[in-house]
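Complex shown without one protein chain; remaining protein chains in place.
Showing chain A:
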Amino acid sequence: MTAPVSIENVSKTFGHFTALDKVSLDIRAGEFIVLLGPSGCGKTTLLSILGGFLSPSSGRVVIGDRDMTFVTPAKRPTTTMFQDYALFPHMRLVDNVGFGLRMRGLGKAERDEKALGFLDLVGLKASAGKRPHELSGGQRQRVALARALAVDPEVLLLDEPLGALDLKLRRQMQDELKAIQKRVGTTFVHVTHDQEEAMAIADRIVVMNQGRIEDFGPPSQIYMRPRSLFSAGFMGEVNFVPGRVRAADASSAEVETTLGSLALPAANFTAKAPKAGDAITLTIRPEHFRGAEKSDDPMFALGDARVAGSAFFGTHYRCHLQPCATDGDALVAHLPQSSDVRDGEIVPLAVRAADVVALPAASATL
């Protein structure tokens, strides 16, 4: 089963602390949504409100077409997969997975058969008679997933389920999670603070900070076209270059920065349309810096820069570049493996117009 979820103006306060501040979000049926943000940003609070473990201070939660704001967890079409798996230690795996079916009044033979089917889905059918303490972390995680899916929820809520696994296993489980979600078609809402995990599994990512939604969209859009400075910085390494709009019209804007002036398409202003005199911050991903090589796309020359340090990362060189024109902050650039960079060398810098995103300057957003 699957259902859309609609969160309308939900706020949650704990005493004087605002954990969620008027959050609204529409999730389509069958979508894999990832709530991404640093700890304390409100993502787990939002998940608990979806699961029914917390009630919002104000606002509404609609699942399918029913108002679920004050319905208890047992009566919601949601199940939660907990961070510590929360398996029943005294039950065999097949009984763990069949627990929800038992609560729904299914007979033993029927629920065992269904439970075995779900254990098979996660590749643990052969261990059905074992108890949780005999399993590894990754296996427990799979049992928790099977148990949550066995009751055929419309929405599955996952609370940092991969947090306790080591990196290699985590990457493997991400792929499995995504594949299983595609197979069962249930709406998944997954909480994490790992942006790589978010990009690996999400259909759409919700970036949260301080109880608000900063950005919402498919991974590529969040990465390439972030709508806030926080979102740009959280999704990966980025260079912030301060600037000012000198002139703007409907299709493009003339921007002046310490690195020179650029003409940017209006579409690159993702947060709000440019207006002459606006203080802005340009965000440039390290891999978007080019040398002086030829390109068909319109390029901006950003002047020369001196290499202040570099390290080889396998897929690229990560270099600190000090622009010659200013003594402002050094830039971080990822240069190709083939570029033979040396400390102290002067390199020309350029960037594609399409790759630069302009956002309101930090002081202007506050």
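Convention: a contact is a pair of C-beta atoms (placed from the backbone, for glycine too) under 8 Å apart; a residue touches a chain by one contact, two chains touch by 3 or more; residues count from 1.
Simple rule for what comes next: contacts and distances are computed from a predicted model.
Novice: For the chain not present in this complex, what protein name does its UniProt entry give, out of "ABC transporter permease", "peptidoglycan glycosyltransferase", "Twin-arginine translocation pathway signal protein" or "NADH-quinone oxidoreductase subunit N"?
Specialist: "ABC transporter permease"
Novice: Given the contact definition stated above, which residue among A:84, A:166 or A:345 touches the chain not shown here?
Specialist: Touching the chain that is not displayed is residue A:84.
Novice: Please identify which residue in A:37, A:51, A:286 or A:323 touches the non-displayed chain.
Specialist: Spelled out, the listed residue whose C-beta touches the missing chain is A:51.
Novice: For chain A, which residues touch the unseen chain?
Specialist: Contact residues on chain A toward the absent chain are 51-53, 72-74, 78-80, 82-84, 86-91, 99-100, 103-104, 133, 147-148, 151.
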